[in-house]
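Every protein chain but one is kept in place in this view of the complex.
Chains: A and B, in written order; residue numbering restarts at 1 for each.
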Amino acid sequence: RGYTQLRLNSIVSGDAEAPAGVSRLRTIGDGEVRADNNFSFRRVRLVLQGDVSDYLSLYLQADMATAVSNQSAGERREGFAQLRDAYADVFPTRDKSFRVRFGQSKIPYGWENMQSSSNRLALDRSDGINTGAPSERDIGIVAYYTPDHVQDIWDRLGKDGQKLFGNYGAFGLGAFNGQGTNRTETNDNVMIVGLATWPFELDALGLEGQVFELGGSFYRNRVNPEIRTGGVSPIDYKDNRIGVHAILYPQPFGLQAEWNWGTGPEFDPVSRQIEERPINGGYIQAMARVRQSPLGPFHPFARWQYYRGGFKGAINAPRLETEELEFGLEFLPTPALELTVTYGFASRKEADERRFGQAEGELLRIQAQWNY
Amino acid sequence: RGYTQLRLNSIVSGDAEAPAGVSRLRTIGDGEVRADNNFSFRRVRLVLQGDVSDYLSLYLQADMATAVSNQSAGERREGFAQLRDAYADVFPTRDKSFRVRFGQSKIPYGWENMQSSSNRLALDRSDGINTGAPSERDIGIVAYYTPDHVQDIWDRLGKDGQKLFGNYGAFGLGAFNGQGTNRTETNDNVMIVGLATWPFELDALGLEGQVFELGGSFYRNRVNPEIRTGGVSPIDYKDNRIGVHAILYPQPFGLQAEWNWGTGPEFDPVSRQIEERPINGGYIQAMARVRQSPLGPFHPFARWQYYRGGFKGAINAPRLETEELEFGLEFLPTPALELTVTYGFASRKEADERRFGQAEGELLRIQAQWNY
Partner (left out) sequence: RGYTQLRLNSIVSGDAEAPAGVSRLRTIGDGEVRADNNFSFRRVRLVLQGDVSDYLSLYLQADMATAVSNQSAGERREGFAQLRDAYADVFPTRDKSFRVRFGQSKIPYGWENMQSSSNRLALDRSDGINTGAPSERDIGIVAYYTPDHVQDIWDRLGKDGQKLFGNYGAFGLGAFNGQGTNRTETNDNVMIVGLATWPFELDALGLEGQVFELGGSFYRNRVNPEIRTGGVSPIDYKDNRIGVHAILYPQPFGLQAEWNWGTGPEFDPVSRQIEERPINGGYIQAMARVRQSPLGPFHPFARWQYYRGGFKGAINAPRLETEELEFGLEFLPTPALELTVTYGFASRKEADERRFGQAEGELLRIQAQWNY
């Protein structure tokens, strides 16, 4: 099992390049949004999973599109295999509604973070939500609980072809290293994360079959960002967030929104050091679902996102200032192949503490995704 | 599926070592042709493939014998997994004779480049042809068309155990990034590549069952070679080639030849910078096929190769001056195991712009390949 995403990103107009010290139009979600690029793989995923017994099931996911830096002449090489998930689910009561997950898995923070990229309409996650958990995963222990009633609603939506958030629980509570995906833990602190989400059936309001999902999540963490002079900061900074989410599943019109607030490390260009600063960001997305057309089912969507705060995943935790409006269309000519086209209007500060100001521009992006 | 190649290379006599500034006997096809080596893996390949529907089939290949540089004390470590192929074949007309291939796959330039290394008699590809597409692959889109009549001839040869060039088409036309396998694209230009090959049945000439295949290929590209001071050259150089190939399949005697000409980047030691220079090279191979022996079927072969031109895949695109004559024997004691022994007489300039002159020597090489 798995999926591959082949992309063609093009900066149609705007600040594709800029002199030193000035932001260029870049995103934290896809390093191939840049000048001088053509085709690129965003993800080449392979999944192995299985039920070992009624009490134990296993999951292993690797990505084959990871670049390794500092190879020939300091240049990077692409296409290396790197772990994404490796966890064991233990069902202590044999009942599948409660599970304890050991190993590397997604941290339960942010609905969009939990949803698989193979299911998401937009090409990249929003800066506001994803900066809380870059690459979404960490090593730790997490417990999930899903009441049967909730599972039934999700099963019904899933069978209908709705884009759900995956094999996670309605309630999750976990402890993780907190330093980030595939990074070496650098402090004795653990990250405490919790999520709750609940789908409401709106039949009682006369909206036959419609489902509205509401929830929130939080984490408490301390993080040591990497620093420009090499290695990680010896100081661990406060990194706490709380967020809310709401989804009206598209039957045929839907809405999806998330927002979060908190405190995190951010480089201050005046004091020239990392400080603890407030964080504020999220997105609103409108989408529709056309079940039949000569080209197969398709989903039009529009998303506006906003973020102000640091990005702990980059060197020196640079400040981001993101506003972006994207319009997109996802086609499914066959279930195994998805084609997405988006056109976006972006105003972004580059994720580099040595570059300032907003880069503005328009982006055309095309993605072919094949599922296997 | 996949295969592994275990090798023992030995420089029997000649310039195994040399002082700084003088060429040592090295090849661009196998980094383990050097002094002080014993056993080495050249390839450890794993393939996953499958047909998703009548309109879609997928292919994923990784190599487990890739070295990663700059690890402990600046030393490299071996055995990492890196992507080779990841593509989706779309058959828009459901007819398998026409396909559009999306993703990372071989660029259709050079018959020898297209042929799988598991099928090739010689241990390494020739410098003349392979310098056009080092590691043979790139990300892009390519269309292949194979008339049924041609497919029938290849199917017949394949059933007979002939070493064909693989699941490619008689006609191919594609657009790729053009910077090289698993390298980051560095210019907005795409590489345009085309190949045509046609098998002629010689029954009409009274040569029952004999097949002669003739064809050619070309590409137009611009490339930014890596430079000694770090990173890639800011200048993109012209990198254009045209080539021809001819194969008489061994029943029991065969001939195979390719040659190509073009222009590409080459380091000029006088001006001390990379310039656009002519390229000229190819090979001629004679081979036979003994279907039965006490040791199983075997193939004796002899290959002479020649190349004059730059090598865009190495730092600073150094000039190569290669002449090599190899004699070899490939045994197949069981279909899953192939043993190859070659003895070669080489005169080569090392692929390093800081070393000059021709290194001469004799090479004994042994390979065990297991297929799975």
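What we mean here is this: contacts are C-beta pairs under 8 Å (C-beta built on N, C-alpha and C of every residue); 3 or more make two chains touch, one makes a residue touch a chain.
Just so we're clear, the structure is a prediction, and the values are computed from it rather than from any experiment.
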*asked:* One chain is left out of this view; which of A:Val44, A:Ala65 or A:Ala81 touches it in the full complex?
replied: A:Ala81
*asked:* Using the document's definition of touch, tell me which of B:Phe98, B:Tyr145 or B:Trp370 contacts the absent chain.
replied: B:Trp370
*Specify the residue from the set A:Val90, A:Leu173, A:Ala257 or A:Leu339 that touches the hidden chain.*
A:Val90
*Specify the residue from the set A:Asn177, A:Gln285 or A:Thr340 that touches the hidden chain.*
A:Asn177
*For chain B, which residues reach the chain that was dropped from this view?*
4, 6, 35-41, 44, 46, 64-65, 67-68, 70-81, 334, 336-337, 368, 370, 372
*Write the list of chain A residues that the hidden chain touches.*
48, 50, 52-53, 55-56, 58, 60, 62, 66, 68-70, 80-84, 86, 88, 90, 102-104, 139-141, 176-177, 181-188, 190, 226-232, 315
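Throughout what follows, only the chains that are shown with their structure count from here on.
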*Can you check how far apart chain A and chain B are, centre to centre, with Cα atoms defining each centre and the answer in Å?*
39
